[in-house]
Structure formats: structure tokens, C-alpha cells
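The structure under discussion is supplied below as C-alpha cells; questions concerning it will follow.
Every protein chain of the complex appears in place save one, which is left out.
All chains are identified by letter, namely A, B, C and D, in their written order; residue positions are counted from 1 within each chain.
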Amino acid sequence: MRCKTHLIQNTFRNSIQIVNDNTTQSDKPILKVRDLRTSFKTGRGTVTAVDGVSFDLYPGETLGVVGESGCGKTVTNKSIIRLLPNRVTIYDPGSVVDYRGTNLLGLTESQMRAIRGNEIGMIFQEPMTALNPVFTIGWQIEEALQYHTDLNASQRRARAIEMLRLVEMPNPEKRIDEYPHQLSGGMRQRVVIAIALCCEPDILIADEPTTALDVTIQSQILRLMDGLKEKTGTAIILITHDLGVVAQACDRVIVMYAGQIVEMAPVRQLFHNPKHPYTKALLDSMPKPGRSGHQKRLPAIEGTVPSLFDLPDGCRFADRCQHRRDKCEASLPELVTIGEGTQESKARCFYPIGDAQAVGEAS
Amino acid sequence: MTERNAITSLRSKFHLSRRTSRTVWRLPTWSFIFCLLFCGPMQSICLAQSEVVLHLPMQTAGPNSLDPVRGSSTYDNIAASYVYETLLEYEYLTRPYKLKPCLLEEMPEVSEDGKTFTFKLRDDIFFQDDPCFEGGKGRKVVTDDVFYSLKRMADTSNQPKSWWLMADTIEGFDEYKEEQNEAEEFDYSVPVSGMVKINDREFQIVLNKPFYRFIYTLAMFQTSVLPHEAVDQYGLKLSRHPVGTGPFLLDHWETGVQMVYRRNPNYRDVRYPSDPGMLEDGTAPYLGYEEDKALGLYESAGQRLPLADKVVLTMFPIPQPMWLKFLNQELDYSRVPAENFSQAFIKRKRTLRPSFVEKGIRVVPLPLLDLIYNGFNMEDPGFGGYSDEKKWVRQAISLAIDLEEVNQAFYEGINLLYDGPIPNGLEGHPEGHSAEVNYRGPNLQKAKALLAKAGHPNGEGLPKLVFYTSRQPQSVAMAYMSARKLKKIGIKMEINSVDFSELSEKLREKGAPFFGLAWGADYPDAENFLQLFYGPFQSPMSNNFNYNRPQYNQLYDEVRVMPPSPERTAKYEKMRDMIIEDVPMIGSMARTRYYLIHSRLKNFKPEETFSNWVKYLTIE
Amino acid sequence: MSEIANEIVNAELVEEKVLVRVENAVKHFPKRGGLFNRVIAKVHALNDVSFTIKKGQTLGVVGESGCGKSTLGKVVIRLHELTSGKVTFDGVDISTMSNSQLRPIRQRMQMIFQDPNSSLNPRMTVETTIKEVIRLHNVVPESEIDAHVDQLLQKVGLRVDDKTKYPHEFSGGQKQRIGIARALAVNPEFIIADEPVSALDVSIQAQVLNLMMDLKEELGLTLLFVSHDLKVIDHFCDSMLVMYLGNIVEEMPCDDIHANAKHPYTRALLSCNPITDPDQRGELTILEGEVPSPYHPPAGCPFVTRCPLKTTKCETENPPLLDRGNGHRVACWEVE
Amino acid sequence: MWAFVIRKLVYNIPVYLAIIMLLMVLLRQRDPVAGMLGKNATEQDYINKREELGLNVPFFVQYGKLVKSIVTLDFSQKVWNEPGVTVGEKLWTAVPRSLALTVPALAITTVISIFIAMLSAFYRGRWIDRLLVFFAVLGMSVSFLVYIIFGQYFGAYKLQQWVGSPVFSIHGYESGIWNWPFYMLLPVLISVIVAMGYDTRFYRAVMVEETQADYITTARAKGAPQSKVMFVHMLRNAMIPIVTRVMITLPFLVTGSILLEEFFGIPGMGYVLLSAIRNNDFPVVEGFTAVFAGLFILSIIATDILYAIFDPRVRLQ
Partner (left out) sequence: MSAIGKMMATREAQKLWRNKSALLAIVVIGIYLLTALFVMAGGITRDTCDSIVGSNKLPGFFQQDSPEKRYENATTKFLSKIKRALTAEDVTAALKEVKLGPYHAADKSPAELETLVAKIDTLAAELDESPNLDIDPSILPKLAELEAAESQLKAPLSPWEQFVHNASVCLGTDSQGRSIFFRGIYSIKIAIQIGLVTALFSVALGAFLGAAAGYFGGWVDHVVVWIYTTFSSIPNLVLLVVLAYAFTNSAAKDTLLPVYIAFGATFWIGTCRVIRGETLKLKEMEYVHAAQTAGFGPIHILLRYIIPNTAHLMLINFSLLLIAAIKSEVILSYLGFGVKNQPSWGIMIRDAGNNGDVVGGFFWEIGFATALMFVLVLAFNILSDALQDAFDPKHV
């Protein structure tokens, strides 16, 4: 079994290769999100959970979305696939989610249904509850096929078995007739992935797919997703709060804070050269392996995330930022491109780390 | 481009082709399907009009037992009288009541001393066809059947409710009862000295004394004649499976809901009474003849009975459905409950409201031989007793209670108030309904004065007056009304509303100091009311008051063997006044029943002292 | 010379003083069924577990969900009764004590819980929550209670004004601080922290870890720190227990776990833990398969179903936890 | 499964015995004999009657007798107030009539309520949901008795006057399937209206809970149309509480509805039972309660079994 390690290493390398190819060939993005602004009607008034998010997703890449709970990462992605409760959700009229030239926000519910599961698949955080407990997993996979393909019953079953095999479910012919509760968490997550992928979507949105799993299972699932991306060419949006997962699995990363993107960068750049103080602080506050920091205080970010009901006028990170200056509290910085060449990154900061001086003085 | 190839390959493998958006079943479409569920088949009832069917109500959940010996309530009486017959019956239309032979050829011959009665049965009387008989054919009624039926009243295993009718009446019967009940098996074949069989059709009954009321007893449903075959065959089930000689057969009985009777095809030739015509001296042959004639009660004269082919008797424990069914023409008549009186009547004239008249509804009033009273237990240490003081206390209570108010509040003022125990229409009823000396309230001054005289000014020193009454909301409300009056003279009254069974228990134990009850006439003779106060009839027999005054008992012993005469009436009045003076009971009220009938119902002259008149009814 | 030696011995004695000793702890959760509701199966939550915690030491317990690490903590503080075995606290056997006997001991050992949202009684203010505990154990005289509470709150970094608030008015990190304050209110010597930071966001996690670190230093606490996150254990603890399916598979000091970890499971855990460096990605040991059901653990080594080193011996015999010196114990046939 | 059933049955034996005991003790607070004999009975009659009714023996002997007759399924005791009728006959005639009333009522109520509840849950928070919930609450706020009184007056009497021919019977009962709508539909509709409020609210709460479940999101993410989400995913899961509720209601079906039966003249069990209690007819009350309690316990067990059928997660132990 140890030989697998080598194989995986290769896989990762390849995927990075592809991303690089895409970006250099300036392949057209498969999904363009522009100025996405999603609000909710609540008992205490309207609250804007996602505020002006824009990004592109290219075929075959894994885009990481990272941030703390409540920062808007899940809402962003549920907005894309329009799974938020209609009654309380307001999409800003200016928002655009452009999928292959169609604005998803403008589609009717039935048109959207043809997209969901078919063009865009989704994986959820809790494999324990994401599957319907009263149907067999085979039924649940076949159901998706039934909506989006013309396969007959036996073909659907064959396809479902095939999918289970694809997600490395042992003994799929037997397992297909089992109920979710008969499977372990990791196995259930595989089933959820199989459902998401059975119609071969162009985009796979994975919302914290490994948070509820143990580390040894987490690595299995991450490896599996990467392998599948390899085979199907699906673009993945990977939502997580775990920077370790991001480092392991993503090509590009979006860091969100209080409903906004604060930094967007290729993964290496983000980890080695974070521009936004929040990103930097987040990286620093992780316990590091090795003896250097053992039993020392961690450089924690003091304070708490501002409430979405009561956002500051200026930079939303300002009151926790060690580098804040007067300007930060006065006005909200834009998400601007910082850096050079292919290592291009964007940050929402007046004084980005590294060339903070320069920007700061220029202004 | 590699990833695109991968997709194509998979797709070709599984013939994947993307569907265009599907048409969806919208939710509202389901609602139609569910709505369809409601469209069940509706049908209307069609009544076969070829036969005459009477639809009559009964204001109760229904009779318990149709066995003449076991039954006790009025409702048992009514339901049994369709099927069973007695030796004598009352003439349907004649008033005052007049007995006539029913199973008998002629009225019994009474010997000089009034103790021996000689009977002769009709020759054409057969029991109803029933499987209990050989070949299922009803056999002829013979003397032994009469004796057998009477003897059943003595058999305690039958739990007879009416032994008091026979107690100390027929020669040797009491001894017979005692002997047979102590024996291992009750032997019906053992003769009773007072029951003398002459032949199969003729027999004599010898009494201990010339009890005048005996003749009435023979018209009461408890003495109905039934065959021993039915008892042998059905045992306890006889209660639900009557086999008699009457005009109707019980077709089926849905407990608590309905009883259906059919004409007895073998019923002997009995005819509707013929018009007697005005007497030669120009007077009516009986009270109310002109009215009967005008109402067309003689239109069916001479027709063979019963006039109806089928009778549907429906039970109504609650009034609303009965009212609705009556208004809806589904019932032929209905009693008007007192509470509803003013809805149906112009009170001033006691005539129906125009809205009812328009529907062709007619009203038939029936004053009842009723005694509604509140009784004292004369053996109660608190309020019983015969000393003057105790008497004054009771008189004071009587004076405090305002019966007129009760009458107005609960009976729309239609009840008749009178003094003493003898209702209107019987000998001994006080003239103008009011005795010369009486303690009818309200007269609080006098009441207070009497209380003070008795040594209890403002009720001091008197225990709580514990009153037992029925659970019926109306009775309870009445009790509270009286309690408020009594409070004014300082007497506290505690009210216990109990079921009739509990009340019976209390009375049997002599445990109810004060209680609300009513007595309806079994036969039209004041003796039936006066016996309620006869000492030897104390609880557990009919004397609930446990009233026991030697003079009274002596008078009663005298009157019960007297035929109607002015002397007897005088004695009745004397007894009445004793009761009024001693106040073992506070009263009295008699109800008037108002029957509403639809115009289609013919020959309707209701009666509650006897109940076998359904055979005369018919509809157009 | 002798003096020095003496001093060393003394120092060692002090240092080596064992506060908590767990011997052969076994905990089974029964599963009932059948005609007469008899026990038909058992979850082997703890399977013959023995270890000691020395005074002043911080012992980490790491393992995957369901491995019995939380049960271990709860057994030590008597939230669960042991099926067999013994727990000694400061030389006293507490595993058979009655509740009232236990009360003085409970003052000396406290617990910090995982979920800040459920670890505080929603119907009690912060003040009541803390005061109640202080009163129960008569930690300070009644007159000083208020001051004591204020002091505690300040110590865990909360505003004193907030003490009349209800738990829902606080954020997750603050709630965890309240939980810590409650545990500290009775001046305990020993604290069991059951995944105290795993429910918190990354930025908050660091705050709470720092706080616990400060308090540990300041109050000289002994800690049993339970977590599924090896990084946190590595960062925070002196030594650690690695548990798998109710068994301790390895115990070692945290000095350099990367170099010293011997057991294949520990090694797998180490490599599975995503490293926050995209350059190091992919150097993972992927463990195949799933954790076996705790109802039916494998006959031999519990790890046998997933172990890359397994031999036939592993399938039949459970390897003993052998001391490899320097406080390092490993349970594996294949490790020398 | 059989082990489960047997264990449950064994477990419920003490419950069953306690039910019988409790009932007998409560009933024997009253003396039935006096009422039956009437006031003219003698002391000897009284003793005879007690003997005949089996009340003269010590309580535990009576208890043992009753338990024995229940265990041997012997319902041949005599009804006290209706000579010659056995308890068994009484129950077997009355219960089917009650069932003819209660079973359709339950079925209609359940189907309509589930439908309305789904509609309501689907439009949760919108005016249609609020309206439906409001009507449910409105319906629940009026007394059953008022419904019956007015239902009979308007539904049977007035309707008949307006239509000109009988639509519903005012009062009365006849057996036979074709007579059912005429005699029973109105009472059934009344009880549906009464029960619908409760059921709708309950089912709505169930549905709302289900709509928030994660697997609903998964299904929607699959592209499942709303109808499939509601009628396949949601309903199947909601079946568990629905089945529980319906099963719990089942034993009560045999008790019938005393008010409806009395007003509409349906000779069902409720009617029989109430008059039996009023008349101290112990054998009827005891026999019926024994049957009811048995059904109740069986329905609890059946609920568990159905639970396991509808929910694959549940294993009968």
C-alpha cells in the first residue's frame, strides 16, 4: 500500500500542470461571478451575507474558498446553484453568475433544475445527513440520472455501480442496495460525491466536504476528488475553513472575511506571500509542526468577526488588524491586483503586506 | 482538452443525453384528486308507501327489558304494550277512564263480598307465532297461562319490580312466594289457594280482602299474559324477545336507537270503538266526546285493529334530533319539553305559534296524573319525626319554597300546583287545587315565625338539610333555586345530584333526609297515591317517606277495600289533609304534556297512564 | 556531591509525583436486545488502558472519532463508571467512591468541554454559573465570592460587566472562556480538556489555546488534553497518547514526534494531517479502509485492518504496549 | 422481530394487569346493585343480586376471574343491564358501527391534513401558509359539541329544507354500504372538520422539519423537481411521525365518538360505553377496556414494527 504515495504525488503534479496550462492559454472561464450580492430578510431586518463577490472559475481547476464560519463562503456557492430559500433571499439585480454565457440568477426554477446536478454538482459538509435515510444509495444515485438522462432502469443501475466504483467504494454491486446508515461517514461522503458526479457536471461545488471526517478519511476523500477531477475535467470549488486542506488540494484560493473577498491568489503565493493582513494572521495562528513554536503563545488574531448586522464603514478587518491606520477605519478598500506576472493576486487592503509601504505612501 | 474527451467517452458508454427541462406536475393538480374523494354517492331514502308506517319517538335511550315482570320504567311499559296484553284494558276514548275486557270475554264477575273474581277468557286468543312453540305456531291462551304469568311476579329470580301490586292481595299468594323462593327450585305447578282454575277458559281469583284496586292491577302491563314456552326457550333473553298476544310483533331492536314492530297477522278480530252517539238526554256519553267527534276520532270506527302495519319507535336521549326530525316530518308526533314550550306556543293562550300551524302541526294537551314532590324521610333525626316542633320546621320549609317560581322558571308556568298528594281528576283532589289549610309558599314571614316557634329562629340549631335529586341539569337547577329560598329563612341545604340508582339506594337505606321525586298514576284511583304514605309500605317498598301514622294507616286499610262512594271520598280528603298537615312532602305539581302532531296522524288521543293505544293510530 | 545528589533526587521526587494513575481501565457500553433485553453486544470504548499523569504535566490524547479518547477523559472524572480497572487521583482510588466521597476530589479536578454552545446552562447567567460552583465547594467565604468571580473573569479575558449576561449573548470563543473560568473557579489542580478548541474557528482557536497556555503556566495545572488534532496536541502538550479503537497504541513525549513516532497509525496520522504548505503537498500516507466497528473489533491488533505493515501475527495477537525507554511506549509487533 | 414482539408483550403484561386492576378499583367505588334492584328490594334480594353478579367474593377473586376470562378470550359474561346479552355480543355489534364512523373519519382527516400540511409547509411563511394555519387554529378553537349541534341543525335539517330532499339523515342508523353516506357521512365530516385542525398543525410541523433536512438540499442539488422532493423524499421521511400518530390513534377508533353517536343515533361503542358506565354495567366497561388496552398495547408494538418498515435505520431489538 505504501506505493500509493508515489502515485498521488504524481497526480497532484499533473493537476497543477493543467491549471498552469489553462491560465497561460487564457482559456475562457467556465463560470464568471460578478458582483454577487446576496441578502436575507430576517426578523431583525435585511442582512447582506455576500457583498460584491466576483471571481472566475476555469475548467479543470480547484478553486479554494476559505474563511471563518459566517464569512459568506457557503452563501456564495449556494447562490451560484440557487439553493437558498427563495422566500428570504434577495439577489442584487446587478449580480451576475455567468455559466457558459447564461446568467443563472435570471433562470426560472425549472430551468435551474436542469442545471443542478447536471451541469453543476454539489457536495455537502455532513455526509451523515445529506443522504435520504429511507432510500438505498443506489436509488439516490439513479434518481439524479433519471432527471437528467434518458437511461432506462437497468442502464441507470449499471451507471450507478460504475459511479460507486469510480469513487472507490469497495464491493459496489452489493453496496448499491444498502441504506446510508449502513455506511461509515467516509463511505457516505463517497456516495454523495458519486451523486454529484454521476451526470458529469462541469462544476463541482464541495462545501466543506471533509470537515466532519477524521483526518485519515479526509485525506482519502481529498485524494479521491483530485483523482476524479483528473478523469472528468470537472472544475471544483472547494469551500473549507481548514488552511491545511487548501494547501493540499487547491490551485487558486479565495479568502473571505465578513461577506467579502479579502484576498484571491494562487495557492503557493497565498501561503508564501500573503498580501492581506487577515490571511497572514490566519496563517500565523495555526500551530506549526516542529519544535520551534512548541508550547509558545500563538500569534492569535484578537477580537471577533464583526456582526453582519453592524458592519463598520471602513475595512471590515480594521479593528482586528495589527497594521491598521486611520484610513482603514474611514473607507472600505477595493479588491485590487497586487503583484506581478502569473503569480498575480488580488487583495482588499490599503496597505498590503510586502509592499504595504509603497501603496501606503502612494495614497 | 483532455477532460472533454473523457466526458465524451463516458457519455458514449452510457448513452448519456441531456434532457431538456421537463414539464412538472404542479402541486395544485393534486388538489383536484383529493376533491374527488368527496363526491361519494348520495342517495335519498324512499319509503315504501304501500303500507301504513308510524314513526314514533321515545324520549330516552330506550327500554331495558320487555319482560313484563322485569320491566319497571314507563318506557319498558310502552315498548312492551305493543306485544303483550292484559286481562283488562281501558277504553281508548272514554274519560274518565273506564275498564273494558281485553283478553276476557266480559268483565269479571265479582262476588257479593267482593273477594272472589270470576273470569272467562276469550276463545280466539292465540300467542304470536314464534319458534318457541311446537311448529312455530302460536297456541291458544289458557287459564294456566294467566296463573303462570301472575306467579312469575312472585319468583325473585326474575327480579320482579312490581311485587307490591300483589303483596297481601291474593289468598295464599304471599305464602306461595315465600315457600317457593326458599325451595331449591321455584315450582310454578304448585297451586295457589286464591287462584282457582275452573277450566281452560274459566278461572277464579280469591282475594284476602275486597281490595278494590285489584281490578286496576289487571290492566297493568306487569300482569301481561305470556306463555311458559317462551320463558323456557329464551330465559333471560325474553327481555329482548317478547312473545305475547298483542297487535304487534317486535321485528328488530337496535339498542338505544330504534325498535321496529310489525302487525301481528294472527291478531284476533278487534275493532276500533264505534261512535256511541249523543245520549238520549242530549248529553255527551263521556267527557270530551264532542271534541273527539270533531277531531275525527270516530272516522275509523269499526275498522280492524291494528290500523298500522309497521311502527318505528325511535329513541331520543337528547331533544334536538327529535325536534328536528319532527319538524322534518320524519316523526308523526313529538312531546314538547317544558323548556321548549314558549318556542312553540303563544303562552297566553297555550296555542301554537302561527309558524307551526302553517306547517299543519296540531297540539294535543294532556294533563297528567302526576305528583311531583320533594319528600322528607320521616325517620331522619334532623327533619323527620311527628312532634309539633319537627312538623313546624317542615311546614316552614314548605312555606319558604316558591313552587310558582319553579313552575315559571322550569315549566313555563304550565304545571298545575295543588295541595296534597292527590292529582287533579281523582277523587279527593282539593277543590280549586288548594286545600283550606295549606303550607304552600312563599310566605317567608310565616316560615320564619314557625321556625322560631319550633325553637330554631333563623334556622339556628338545625343541621344541614341534605337533598338528593337526579343528575338531570334541570332538577339540579331547581334544587338550587329552592336552596336559595331556604337560605333566606336560615336553613342550609346541601344538594346531591345522583343517578336514579343511587337515589334508590339512598331511599332503600332510608338515608336521604330530603329528596326530589315524582309519582305517576298506575291506575286512576287516588288510592294509588295515598298508598305512598301507608306505614307498612315503608322503604324498601313504595313509602319513601317512611311516613307511619296509625290513624292514617287505619284509614288506608279502610279505603282500600271500599268501592267508590262519597264516604270513601271523604276519607280520601281526610287522609290528604293529614299529609298536608304533617308535611312529609312538599308539593305538589302535576305536569301537562303537550303533544304536537302532524295532521297526517289520525285517531291520536295520547295517554300516559296506559300505553297500549298505538294500535288505534294510523296515518293518512 | 551528596547534597547535589540529594537535591536531584528531591527534584525528581517532586517532578515525578504522579497525580493521576489509570490502571487497566476497561469501559464497555452495552447494547441490549433479544428476548429478555440482555446485553447482546458491547462497544469496547476502552480496552485495558493504563497510563499516568505526573503533577504539572500536560498529557495529550489524540485519536479519531470513536476511538475512546473522550470516554477516557470522562472515566477519569467519573462521568462514566469504569467497567473494570482503577483510577487513582493523588494516591486515592476514586473509581469506587460514592458521590459524596467524591465531592472533595471533584474540587481538585475539573473539566473543560468541547462545544461552547452546549457546555453552559442557557438559563443561567455567567455569574450564577460560576458562583454556584464556588458555593458548593466553599472555595471562598460568601463575602468574597463577588470579588473572586470578577477576578476569574478577568483572568480568562472577559469583561466583568458581562457577568450578568446569559450564554447566548456571547460568541463561541467567549463561551469557551466562561467554561474555562467555571473550571478554574474551584482552584483545581487537574483539568481535563475535552477537545476544547475543535469547535472554534481558526482565529479563535489560537486565542483559546493561548489562554490555556497562560493559565497552565500561571496556576501550575496538570492537564489531560483530548483532541483529534495532532497539530494542537503537538503544540500544546508535554507528551501524548495515541488511541485507536479503545486501545493506546503509542505513548510518547511531544519532543519531536515526527522523528520519534513509531507506530504505523501515528505515522499515518502525522502524514494525513494537512500541512499548511502547498509545496509539501502530496507526501501523504493514505490509510486505506475504514475504522472497524467498535462492536466487533478485530481479534488481534486493532489496527490490523488498515495497517500497511501487518503480518499474520498481527491478525491473531494484540501487541502489548511495550516501553521503549524515555517514556515512549508502542504497541506494535513490527516496531523494534 | 418475533423476539422483539414477544419481549414487548411480556414487558406489557404488568401494564395490562395494572390497567384491569385500576379500572376495577375505580368502578367499584360505586355500588351497582342498589340501582338495579330499585328501591323496593329487600335485604335478601340485595344479597342474592350481589351473589348473582359475583360481587360477593373478595376483590382479588373477582380480579382473578376477570383476568382469567380475558386471558382465555372469553367474553361470555352477561351484560348486567340487558338481560341475556353477553359482553362479546355487545362489543361485536357496537364496535363495527363505531368503526364505520371513525375509520373513514380518520382516513379522510389524515389524507386531507397531510395534503394541506404539505401545501402549507411548501408555501411556508407566505400568505397561503398563514391562511391555512389560521384556519386550522380557528377550527380548533370551537368546541366539538358546538360543531355537532350546529352541524346537525344546518348540515342535516336546514340543508334538507334548502335542497328539498333529504341529503343527510338527521338521526338514525341503518347498516349496509349504500346507507353509509346518508347516515354516516355528515358525522364523519363533522369529525373531520374537528380533527383536521390538530392534524394539519402536527403534520405541518413534521413537514417543516423535513423541509429543513439536509437530504432535501441534496435532492434539490440533484435537480429534483419540487413534486419529487415533496412527494418522494419528504413524504417518505415524514411517514415515520405520520405512521406513529395514526397508529396511536387506531385503538381509539373502537371507542367511537360518544357525542356524535348520541346526537346522530348511531348505536356505536361510545354510546354503549357511556350508558354502561352510567348504569354501572361493570362487565361491559371491563370487557371493553380489556379489549381497548390490548389493542393499545398491540398498536404500540405495531407502531414500532411499522417504524422499522418505514425507517431502515431502525432495527427491532
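Structural remarks
In this text, a residue touches a chain if its C-beta (ideal position, glycine included) is under 8 Å from a C-beta of that chain, and two chains touch if they have at least 3 such contacts.
Because the structure is predicted, anything quoted here is derived from the model rather than measured.
Contacts of the undrawn chain with the visible chains, over the full complex, involve B, C, D. Touch with the chain omitted from the figure is made, among C:71, C:110, C:305 or C:318, by C:110.
Note that of D:71, D:145, D:163 or D:309, the residue touching the chain absent from this view is D:145. Note that of C:124, C:219, C:309 or C:335, the residue touching the chain absent from this view is C:124.
One chain of the complex is left out; on chain C, the residues touching it are 74, 77-79, 99, 102-103, 106-107, 109-111, 113-115, 118-124, 132-133, 136-137, 166, 168, 179, 182, 186.
Interface residues of chain D with the unshown chain, by the touch rule above, are 12, 14-16, 18-19, 22-23, 26-27, 29-30, 124-125, 133, 137-138, 140-146, 148-150, 153, 157, 201, 205, 208-209, 212, 252, 255, 258-259, 270, 273-274, 277, 285, 288-289, 292-293, 296-297, 300. Residues 318-320, 323-324, 327, 337, 339-340, 342-344, 346-349, 351, 354, 404-405, 408-410, 413, 442-446, 471, 473, 476-477, 480-481, 484, 494-498, 502 are the ones on chain B that touch the missing chain.
The rule is short, and it goes like this: only the chains that are shown with their structure count from here on.
Between A-C and A-D, more C-beta contact pairs join the chains of A-C. If you average the CA atoms of chain A and of chain C, the two centres end up 33 Å from each other. In whole angstrom, the spacing between the mean C-alpha positions of chain C and chain D is 54.
Measuring from the averaged C-alpha position of chain A to that of chain D gives a distance of 54 Å. For chain A, residues touching at least two other chains, in rising order: 110, 113-114, 118, 147-148.
Along chain C, no residue makes contact with two or more other chains. Partner chain D is touched in their complex by these residues of chain A: 81, 83, 87-88, 109-110, 113-118, 121-122, 124, 126, 129-135, 140, 143-144, 147-148, 179, 181, 192, 195-196. By the touch criterion given at the top, residues 1-2, 4-5, 8-9, 11-13, 68-69, 184, 186-187, 214-220, 222-223, 241-245, 247-249, 267-268, 271, 281-283, 285-291, 293-295, 297-302, 304 of chain A touch chain C in their complex.
Of all residues in chain D, those touching chain B in their complex are 30-32, 34-42, 44-45, 48-49, 78, 81-85, 108, 111-112, 115, 118-119, 122, 149, 152-153, 156-157, 160-161, 165-167, 169-173, 178, 181-182, 185, 225-227, 230, 262-267, 271-272, 275, 278-280.
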